[in-house]
Each structure stands twice: as structure tokens, then as C-alpha cells.
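All protein chains but one are shown at their positions in the complex.
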Amino acid sequence: MKEAYIADLKPGTSVTTTFLVRTKERKTARNGSAYLDLEFQDNTGTIKGKLWDCDSAQLNFEADDVVRVTAGVEVYQGNPQLSLRKIAKCREADVDLADFLPHSTQNPDELFKGLLKRIQQMSQGPLQSLLLHIFDDPVVARKYRQAPAAMSYHHAFIGGLIEHVSSLVGLGDRVCDHYPFLDRELILAGLLLHDLGKIEELNFTRGFSYSTRGLLVGHISMGVEMVRDKMREVPDFPPELWNRLQHIILAHHGRLEFGSPKEPMFMEALVVSYLDDIDSKLEAMLEQYAADKDRPGDFTARSRPLGRELLKPPSEPAPAPAAAPAKPGTLKF
Amino acid sequence: MKEAYIADLKPGTSVTTTFLVRTKERKTARNGSAYLDLEFQDNTGTIKGKLWDCDSAQLNFEADDVVRVTAGVEVYQGNPQLSLRKIAKCREADVDLADFLPHSTQNPDELFKGLLKRIQQMSQGPLQSLLLHIFDDPVVARKYRQAPAAMSYHHAFIGGLIEHVSSLVGLGDRVCDHYPFLDRELILAGLLLHDLGKIEELNFTRGFSYSTRGLLVGHISMGVEMVRDKMREVPDFPPELWNRLQHIILAHHGRLEFGSPKEPMFMEALVVSYLDDIDSKLEAMLEQYAADKDRPGDFTARSRPLGRELLKPPSEPAPAPAAAPAKPGTLKF
Amino acid sequence: MKEAYIADLKPGTSVTTTFLVRTKERKTARNGSAYLDLEFQDNTGTIKGKLWDCDSAQLNFEADDVVRVTAGVEVYQGNPQLSLRKIAKCREADVDLADFLPHSTQNPDELFKGLLKRIQQMSQGPLQSLLLHIFDDPVVARKYRQAPAAMSYHHAFIGGLIEHVSSLVGLGDRVCDHYPFLDRELILAGLLLHDLGKIEELNFTRGFSYSTRGLLVGHISMGVEMVRDKMREVPDFPPELWNRLQHIILAHHGRLEFGSPKEPMFMEALVVSYLDDIDSKLEAMLEQYAADKDRPGDFTARSRPLGRELLKPPSEPAPAPAAAPAKPGTLKF
Amino acid sequence: MKEAYIADLKPGTSVTTTFLVRTKERKTARNGSAYLDLEFQDNTGTIKGKLWDCDSAQLNFEADDVVRVTAGVEVYQGNPQLSLRKIAKCREADVDLADFLPHSTQNPDELFKGLLKRIQQMSQGPLQSLLLHIFDDPVVARKYRQAPAAMSYHHAFIGGLIEHVSSLVGLGDRVCDHYPFLDRELILAGLLLHDLGKIEELNFTRGFSYSTRGLLVGHISMGVEMVRDKMREVPDFPPELWNRLQHIILAHHGRLEFGSPKEPMFMEALVVSYLDDIDSKLEAMLEQYAADKDRPGDFTARSRPLGRELLKPPSEPAPAPAAAPAKPGTLKF
Amino acid sequence: MKEAYIADLKPGTSVTTTFLVRTKERKTARNGSAYLDLEFQDNTGTIKGKLWDCDSAQLNFEADDVVRVTAGVEVYQGNPQLSLRKIAKCREADVDLADFLPHSTQNPDELFKGLLKRIQQMSQGPLQSLLLHIFDDPVVARKYRQAPAAMSYHHAFIGGLIEHVSSLVGLGDRVCDHYPFLDRELILAGLLLHDLGKIEELNFTRGFSYSTRGLLVGHISMGVEMVRDKMREVPDFPPELWNRLQHIILAHHGRLEFGSPKEPMFMEALVVSYLDDIDSKLEAMLEQYAADKDRPGDFTARSRPLGRELLKPPSEPAPAPAAAPAKPGTLKF
Partner (left out) sequence: MKEAYIADLKPGTSVTTTFLVRTKERKTARNGSAYLDLEFQDNTGTIKGKLWDCDSAQLNFEADDVVRVTAGVEVYQGNPQLSLRKIAKCREADVDLADFLPHSTQNPDELFKGLLKRIQQMSQGPLQSLLLHIFDDPVVARKYRQAPAAMSYHHAFIGGLIEHVSSLVGLGDRVCDHYPFLDRELILAGLLLHDLGKIEELNFTRGFSYSTRGLLVGHISMGVEMVRDKMREVPDFPPELWNRLQHIILAHHGRLEFGSPKEPMFMEALVVSYLDDIDSKLEAMLEQYAADKDRPGDFTARSRPLGRELLKPPSEPAPAPAAAPAKPGTLKF
């Protein structure tokens, strides 16, 4: 178990604990000796550190490794910084990555069970078969629980994808209750599968980045491929249904200039695209509020996904917006 | 009571009934005599007509009047057309405009009662007071039940505004059930008031058109004025709340280029803007499906509000989309 | 064999020959009798026609059928028009569709042989294997020779796709001769496959239209699927190569707003996108010049793909541009 | 009276004088002791300062306060910086804010008198009554003389709004002399009122910032409200005239994407929008010239409002452009 | 002298007079005989005409010729139309083109004298020399008085260019009176020369069209060339001044997307661009008002240059806008 977290370090103390190495750079000091300029991360934040005279040390770690360090906590230019005395790579077996990456406050396993349950409630037929095929695949089942929903704009944390999709599935059912002419099961399938490609577009085992294939192909086309491969294992999947489902995935960014090669051409495709947008933007707003909760004034800093400052919720104990901190699934980072 | 409707006229027969005059133009025939080129309307469609030798007749009507006609039904260039024998203005008292304008299939009075009931269920406080003030105003109460929601893109029929808002209120409650951190009553107020200015922006007693003030000022600014006048009659309406409510109305088109002078800066403003967009676009799609229900092929003609052809719902008796024709509130026109 | 072509009909004569029916509409004449309003097509143009008193005739044809007609050639509003005396559907077996659709002036079979030969000249390896797999597929081989390259903007005729690709392959080799650092075989594969999806996106057996799947999914995503299915039959196709090839197809429209979900991220993808654009635009210009060759003045009408009027080539017998009419592959339509 | 100004401080000297505190931040030095990192402002510029060992001092000021300091003037990284020995808040009564904020070189009181005089020269009628009502309001009269015309792009100094409007009124009269068909008094009213909302949109008593209501609602809608409230106090203000005047204010940014909910629909609205644009851009250019007057070369740095570098006026003593420094109303900052 | 004008023709009468032939097309009537379908123009409007049995007549005219006709005035589809009995080309010497093209209500010769006088009032120096050189050129002097200012958007009539420039010169002097820091003579030169290229970009001797060189090169680049040729004849024209003047001409459309290859980079270039825009738009509005003066309602039809409907001036005898019909220089067409 991890002994100490970055958010809790006090200047003037010493600490021995584990961190994920974000960056590692060898530099030369004025006196000509070499030192390491490092940045560490755990699920509470980041901190810089220096290892002086590094060439005299036996070093066995690289960026993205988890290391155990002993260090003094100092202050440099007003910010805490570590002066390292010992640093060594941890054994993989001893590492729980959940300690080092920001992650959902909700339990991904529970969310996944919830999605499976919802699929089982569907009417029997090709859509249900397809979804069961996909979510029973052990690789999908594992990655779907871990993947973030985006690199940075919203739900950028372990479990972000499943948290986003779980919210969408609940929202989609309510919207279909309201509009009885919508094909509920097609919308459900669209919501469950629209971002499936994210589990391969992004790397998320040691920090978040795009995979090479992710940058070249993108999660929309990758997701279509993954679903299509499973679809072909479902006997007699109706071609018209496949056309519709594929279109929903292709069109879910809503506009060509957002990377969808087709724009929504029927009601269910339109609804999936809008709900995805609402849920992402609301989460981005909540994350901005959390980041700026100590910032003075009525507005947050400029939200990059929204492109503008946000008015903060009223601080008086109003019944409804007071629930904001209790929102399911904000990140702990 | 109106004896016959345009949709039912048979070529080769005679008819005596009432119509609304859409256009009236005096032209000169080849033989030098004058005739009237006319277009008529009732709530089932439109038809052209000609009154030959019109200068010999005593005529007492203008465009936008309701007239009683006796005419033969002929065919001209493949379309039915009236050859008029008698035409005279009806007395206002004998006219039920509902016979001549397309209108909602839902009962506006019932919808209005529903909105009032929903307002009464709100917690007591300034928002409820404001809404009661507005909806108790007899002019608002009358016009809000009649106004279309738009000139042509969606809900362009008598009762369209209240049908659109009633749908939004139901949808908004469901969305707030899903996102407990939203301020439900602020969203409710925003949905009820976002298009209030439409009741003055549009003329809708004899066909639909923009009012002069509507074209110069627009329903967004007009609605803000109307709400503000009522707000000032509510004692101690909190200024912060007014800022939020005014922002929701100003921002409900979502983007500057769609005529909103501000873009949504907090969660409730964003949600009102998105829900308005979804409900309008779904209605526009339903109207396109209805218009093109006899068009061969899998796609409709290009939908002007969407900017593309729409894939029609599957024709097989699938459980969910089969409900499309049963959708509450499609237009009869 | 077809006895007469539309381009050759003379007013005041009679004709008996075959046409493709483009549209067929039943209308009512002033005297109350029904007539058919028809439009016919062959590979030299289109002509309208009327069959009076149609209800008294035994009719067994629909739009898209090929019919044998006997008719008088008249003039209506300055244009030739057929007054039909006999009209009956032809047997499929008697129809050569090449008589009724505009088609390339080049021989698609020869062009196809040329492409195969070029593939055989490639170095042995996964790209060559993949291309052979695809072009040996009898369905592909047949449709690739027939498909137009676009609905209307350029090469909109039978054989247009293979004419466009054959030009691109020749051009690509020359450009790779010039830039030795380009991966010639990757560019070759990209050019051969970039529009493969067109053979399913478009219907082209009886006039040109989008298929339902074509409108919903588009030739870019469809082509990727088709290539991927074949790729998986090639043993050990390198994943990095697949990433590159897939990216070239996805990115060949060059910009998101033109429907590519990714923009070119390496040199070969950029080159394929540019060459496709050049060849399409030059062909569109040639077609505009052909269409407006009798139009007075120095400029053509506004070219829709270019968005502007075009300066015509100089009419003096200049050596180079004089070749324009001799250009390989203009349409006969 | 203020003893010394930032622009005149000499490294190596000591100073005792007053400044406005722009920012104040407590930091920890390497040796663990706390210090204050400060930035000061007066109407000649800004300077940074440090108060070492700040926890041992009695401090009674915050950002936006005016303080009296005793400090040594040093140089840090090539820039002057204050090393504080004493710092204490001034009494409000002793503070003349004009010493601490950049302000117009013109006398706002004189400019205001000029505007009043111009209003009195108007023909008697509803427009004159409305303007007198507004400019006689003591709150408006005070704020209108102080407000800047914008946050940063042009006239961003105390008195900037009235300087901008005074210039516009003079310009408007000349343009109406030229185009006799323009309604001069409507243009005059539009120019005087188009930016009225700025006096509430911006905070300008201690530095310039947007008010909360300003960011949520914007000066266009706020100005319309303020004018409307006064308009309703003018007996029998003609509704058609109000429509026109309101439209001028709403449309004065000229285009939807610049935040106007309507674009100019008649001549006077068009003229107000253009004149506002010209005067703002010319002022922004003059300010850029002033800021870059010591920059070598023929061009200024990139002007943010214009989006490009500006060619400087010729340096030879040409008669006309030599007047540039003598321009009425440049800022002293 | 022309005996009758199109605007005055009465159905049922005969007429003998002269017209400009706009279009001439030979068609075949139902009975197989040939007829001419013609359109005529004079400076009061246009009218269609038919010459039956045309092959039996000796015809010596083409489109763009002026002809003398004898015809009956009839009505066809509600519009007057000529049934021609005689038609023959006029001798060039007998033709005054002013009778056949719409033209300014102002006297171009007087306007030209005014411009010359203004140039003579300039201070002696290179700018004045350049302007005298240009306006003394007899070809320029002739064409500058005839050219329209645009093909269709504003001032599209004979004398339109000089009317537009004369207005701009007056406006520019007033604006320079207001902003003393502007270089008045540079602005004056810019206004006089910005559209000089129009005299070669447009053909305007027999109707308005683009010249071939005009479409390929455009009036901006053509005007720069024309001015530069004259500039080189002025001894010692300062290169810096030429840079500025050339930039003003290049930048006068204000934005790249409007065809200016550079955007205004100093004050005089900005002012020329804005004044040109104001004067053009106001004239376009006046022309729209004139065209729609009999249209019912408060708004005009959609103005193409403005992209929206325009609110008409109030009809009450208000002092200022009542001047609108008295505006100098509206077209008689």
C-alpha cells in the first residue's frame, strides 16, 4: 500500500513512498555535474523533483515506471519540490495502478454489471445478441472498465468511459420514455457502442496518450470495425439494422468538421449524438467547477471544451445545485 | 360549419364552401378582359382559382379575408383548380379560424392546464411567483395557446408553441431526474419562458408572418422584455436569479451566429439550449416523414432544417418506431 | 441493335426505336382524359414524350425499364418531343445497357487489364498480394469496370471510375519518379483503392443514384471495410502497413469538412489526396468545356464543382490545348 | 497629492509615494520564510515589488487598495523592482483614483457638457426628451464620464466611453451633412446610446473588469433595458420610433457573430454600426502607434484588434499625419 | 430623338420607336413556321416581343443593336408584349446610347468637373501631379464618366462610378475634417483611384458585362497597373508614397475573402475601405427602396447585397428621411 500522497506532502519533512514517473531528463548543472530533473504523479496530483549527482547512482527506471523514493520536501519558486535521496523501480507485482492515475469515484465493476443487466433486459434479437457478444469478450470487458472517455476534455480518468456510458444509458432510457416514437433499443445500442473505439484509440495504462493507430484511424472508424467483427458472428444480423447502427456510430460527432464522416440522418442517430454532447459538456463543466472551486469571483477560468468562462453555481445552500459535489463519478485527481 | 375541405375536392364537381384568401391578383387576359388570380387555403391544404371577367362583379374581399365561394373544380396542368362563379366575404362572426389554419392535433387548452399544474407543483418562491404572474396574464394565456413555434421549420401551426413547450417541460423533468445536480426549477422556468417572445414576434391570426417589431427586435430580446416587466412586479425577486434566468433566455439559441447575443455559461443554460434543439429537430424530422410518406425510396426529400435527406423509419411493424404516426401533436395541414 | 439515337431525331419525322424510361407520370388533361408524361434517355441525351389517352392502352413498363416505342417527333416550346403511338417493355435479354447510359470513350476492359499489369509489376509482398486478392474478385472486377467515379461532378458515366483511377495510376508513377523519397507502392495501392467503396455507394445499372447504404455510410468507410476484409485473407499483412493504407483511404478527401474523418498525416496520404483532387477537377473542367463548346463568349457557364466560370481554351490552332477534344475518356453523353 | 510616478522611478534611489495594488501573493522563500510578491499600478504604468519576511509585519491591505509605500528601487532581470520597507493602506478620502488608472487626456466634464449641448440643439420631440431623461439621471451622468469604452481593445481608460461617443457625435453630424436623406436625430440618438450598457457591463473603479451581470447579459441587452426604462417615462413615445432605436442598439455590432442578435435593417442602423467600427479601429491604431513609437522598423507589433502589423505614419514632418500625437484623447498610461 | 419609351406603352395601341435588342432567338412554332423571340430595352425598362414568320423577312440586326420597330402592344400572361410588324437596324450615327441604358440622374460632366476642381485645390506635389496625369488622359476622362460602379449590386447604371466617387470625395473631406491626424490628400487620392480599374473590368457600351480581362484579372489589379503606368511618368514620385497608395487600392475591399490580396495596414487604407463600403451599401439600400416602393408592408424584399429584408423609411412626412426621393443620383431605369 502507498504510504503517502502528493496532495498531503508538507515542506520541511521527509517522505518515503511510491510515485509514477511522468518525465525524466538528465541535465548538467553549472558546476558541470549531471542531475536528473523529474516529474512524479499519483492519483492526487503531480510534483517535481531533482536527483543531484545522478551519474554516481545506479538507476534502473524510466518514464512511466513506478518507483519508490526517499526524499526531502522543499520549496522552489513557491512550489513544493522533492530533493531525492533514494529512487528505485518497484516490481510490477507490487504496483496498483489505481494509486497513480486519476480515476472515477464510482466503481467500474459495478457500472459494468449495470450495463450488462440493462442489456439482459432488452428484447431478444440481433441487437441484444450483438451487445452480449461484445461485452462478453474478456478484452473488451477489461478495457471498457479502465478507459478514460477522452484525453483531456472530459472524463479524462480511469473508468471515465464506463462512467460516461452508464450515465448516457440512464439518460437515454428517460428520453425514450418521453418520445415513444424512438427506437429505444437502437438508441441503447448506439450509446453503448458509440465510443467503443476509445479502448484502442487511447493508451491508458501509464498516463493517457493516443495510440499510433488511434491517431491515424480514430475511434470512430476503429469502433465501427470492432462492432462489425462481432456483428458477423451473430447469425442473420439484418443488413438494414447494421446500416442504421453503423451510421449512428459514424455520425455521433454530429458534424463533418468534428470528424464524423456522415451527419445524423434519422432520429435515433440524432438523439445519440445530442445526448453524448450534453453528457460530455456537463461533465466538463463539473470538472471546471471542481478545478476552480478556490478561485475567487463568480466565474471559473476559461473552460477549454466550452471556450468560455463559466458562471459558478450559487454558493447559498440552495437545494438543487448543492448536489453538485455529490455528483456521481467526479475525479479524485 | 364549413361544408367542404380542399383535400376532398373532386375534379368535375361543383362546390360551395368557405376558404381563407391567401393571395389575390388582378390580371389581364389575352382578350383584354380582366380576371382575378387567387389562392385559397383551409386547414387541409391550398388550391388556386380564377374569377373571369372580374370587373363586372361586385367584389368586397381582400387577401386574408374568409370568403364563401361557389365554383367548379377543374384541372389545370395536372392540378385541381377552381373556376369561380360566386365569391363574397363572410362575416367575421361566422368564421372559425381553426377551419383555415393548420393546427396542432393536441388540445391547446389541455396543454395549457398541464403547464399551469406543473407551475403550481413548484416550490413557493420567486420563480413560481414570476411564472404565475406571466401565465395568469390573459393576453399571454390566449396567445400562448395559439402561437406557432416557428414560421416554417418546425411546429409551424396553431398551437405549435404550447405543444413544443409542453414536450420540453416533460423532457426537462426527466433530464433533471437523471442529473440531480441541476437546478430543476430554473430549467423549468427557462423552458417555459425561452420562446415567450414568439407570441409577439409572429402574426398568426390569418396565416403566419413576422411582425414588424418581430423582424427588427426578435423573440429573444422581446421575450426578455416581457419577462422583465413581470419580474419587476414580483416583490424582492433576487437579482442573481434574474441574471441567470435572463441569460438562459438570451443564450437559448446556443451560438452567436444563431442569434443568441451570449452563449450558455452555466449548466442550466446549456441544458435548456440543447433540449430546445432536440425537440425542434425531432419534430422537424417527424414533419418531413409525414410530408414524404408517399414518396418512393428509403429517403425523404432534403429536410431544410436539417440540411440533408432523412432515412425513413423501417416500414416493418417494429414495436417502437411504429408509434411514429401516433405521435402526439402532428399537424393536420 | 438500337435503330435510332435521341441526338439524331428530326422534327416532323416518325421513329421506332428503344429508350430507357427515366420518369413516368400519369396526368389529367383539360378535357378530363388521362395521359402519360414521360422522359426517355439513351447514351446521346434525353427527350420528353406524351402518350395521350393512356388509360385505353395496355401498359407494362415502369421507370428504369427499357421500352420500344413508335412515335412522331414534334416540337414543343422550342424543344423536340415525342408523341407516342406505341410503347412496350423490351425483354431484358434484348437490352444492351451501354446503349442507354453515358459511358467512357475508353474501353474499360483494356483499362482493367492495364491496372492488373501494373499490379503485377509491383514487388512481391503484402501490398501486391492484397491488390491481387481484390482485383481477382469477380464481383469487384465487374463493378470496378462499370462504376462512375461520381454522381455528377466528374466522370459521371459508365467506366468513369476505372478511367479516373487509370489516369491517377499513370500520374502517380510520374510523380513518384520525381520525388524519390515517396513510397511508390503505397501510393499506387492508395490510388487503386481510395474510391473502391464507390462500387457499392452508387447504383449504376439503370441511371445513377446513391444506394441506401451508400448514403448512410459513404464510400470512404465502405471502401475501408472492403479492403480490410481482403487484407485479413493475406497472411501476415503487417499491421503498420495496414494503418498507413487505411489512413490513406480515410484521409483522401483531404479535409474533415469534405467527409474525411482524418486529414493526411504523412507524405503518401497527402500525395494521394492531392492527385485525386487534380484529376477530378481537370476532368470536371474538360466536361464543362465540352458542354459549353457552342456557347458564345470566352467563358463557360458556372462550373458547379469549381464554383466559377471557366476561361475556354484559345480557339486558334495552338499545338498543346488543341488536344483537348482528343483527351482520352471524355463522355459521349 | 501623489509624490512620485512609476514612469519616473530611478534604480538606486528610494521612494515614498502611493500606488494601487494590482496583485498580492504570499510565497515561501528558499530559506522557509514568507514574503509578499506584489504588483503596483499608477496612471503611468506598473511595477513589481517584494516585501520580505512579511509575516513579521502588520498588514492591512488587499488587492485593489491604494497604499502608501517606502521602498528602494532595484533592478531584477533587467527591470526595475521595489524592495519594500513600509506599506500601509491609504484612507479612501485621501485617494484620487485618477492618479492610479489610465485616463483620457481630454476633460470628461467638458465632453459631457458638449454632449448635453448637442442634445439641447435637437428639435423638440420624443427623442430629445428621452435623451434628456437619460443624461439628466445623476448615476448615468457620473458613470458615463468615467467608464472606459472597452476592456482592452480601444479607449480602455477612464473617460474612454465619453471620448469615443463625443468623437462619434461629431463624426455623425458630418456624415449626415453629406447624406441628407439620413434621419440625423435618430443617428444622433443611436450614437449617444449604443454603448450605454457599458457603464454597467464593466467595473472601472479600481482597474477594469467585467461585472457578473455584464458577462452574463452583455452591454447590448443591458443598454436596451436601461433605455427602455427611461423611454417609458417619456409620454407617448412613438412605438415605431422605439422599434427603430432599439434595433439600432441591438444591431450596432453589425454581425451576429460579433454578438448583435440582429443585423442592421435600415440606413441609420447601418451608419451607426459603421461609424462605431471606424472610430474604434482608428483609436486602436493610434494606441498601437503610441505603444510602439520606440520600436525600430516601419511596422508596429501585431495589433490585436486589427489582427495584423500596422505601417507606422511617415516620420518626415508631413503636415497631416504629424498631427497624430496631438490627437485629442490619447491615454496617458 | 426617341419617340416613345417602354414605361409608357399602352396595351391596345401601336407604336413606332427605337429599342436596344437584349436577346434574339429563333424558335419554331407548333405549326412549324419560324418566329423570333426578342427582348428589348430602353432606359425606362424592358419588354418582350415576337416577330412571326420571321424567315420571310429581311433581317439585318443582332443582339446589342439598336433597332427601329413598328409594333402592336399586346398582353401576354398579364404582361405587355410587342407583336412586331417592322424591325430594322438603326444607323450608329442616329443612336444616342443614353436613351437605351439606365443612367445616373446626375450630370456626369458636371461631376467630372467637380472632381477636377477638387484635384486642383490639392497642394502641389506628386499626388496632385499623378491625379492630373490620370484625369487628363482623354480615354480615362471619357470612360470614367460612363462606367457603372458595379455590375448589379449598387450604382449599376451609366455614370454610376463617377456618382459613387463624387459622393466619396465629399464624404472623405468631411471625415478628414473630423480626424485631423489623417492624411487628407492620400485619402482623396485613394478614393479617386480605388475603382479606376472598373473602366476596363466592365463593358458598358451596350448593356453591362465583365470583360474577359476583367474576369481574369479584376479591377483591383487592373487599377493598380493603370495608376502605376501614370505614376512612372511623374518625375520623382516618392517610392514610400507609391507603396501607400498601391496598398490603399489593393486593400480597399477590406478582407481577403472579398478579393483584396492585402488587408488595410494603416489608417488611410482603413478609412478608404470603410467609406467605400458605407457609400455602396447606402446606395444599394436606396435602390432597394426605390424598387419596392409599391410593395405593401413595412419591409422590402430581400436585398441581395445586404442579405436581408430592409425596413422602409417611415411614410409620415418626417423632415429628414423625406429627403430620400430627392437623393442625388438615383437611377431612372
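Just so it is clear, A, B, C, D and E label the chains in written order, and each chain counts residues from 1 on its own.
Heads up, the rule we're going with is that contacts are C-beta pairs under 8 Å (C-beta built on N, C-alpha and C of every residue); 3 or more make two chains touch, one makes a residue touch a chain.
Model, not experiment: these values are computed from the prediction.
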Displayed chains contacted by the hidden chain, counting the whole assembly: A, C, D, E
Listed residues E:Ala98, E:Leu256 or E:Ala301, member touching the removed chain: E:Leu256
Residue of D:Val75, D:Ala98 or D:Ala141 touching the missing chain in the full complex: D:Val75
Touch list for chain C against the chain that is not drawn: 167, 170-171, 174-175, 177-186, 240, 244, 247, 263, 265-267, 270-271, 274, 277-278, 281-282, 285-286, 299, 307-314, 318, 320-321, 323-324, 326-327
Contact footprint on chain D, counting only the chain that is left out: 11-12, 74-76, 78, 298-299, 309, 311
Sites on chain A contacted by the missing partner chain, in the whole complex: 27-30, 32, 212, 215-216
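Note that only the chains that are shown with their structure count from here on.
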Steps in the shortest chain-to-chain touch route ending at chain D and beginning at chain C: 2
Length of the line joining the C-alpha centres of chain C and chain E, rounded to whole Å: 44
Chain D: positions in contact with at least two other chains: 212, 215-216, 244, 247, 265
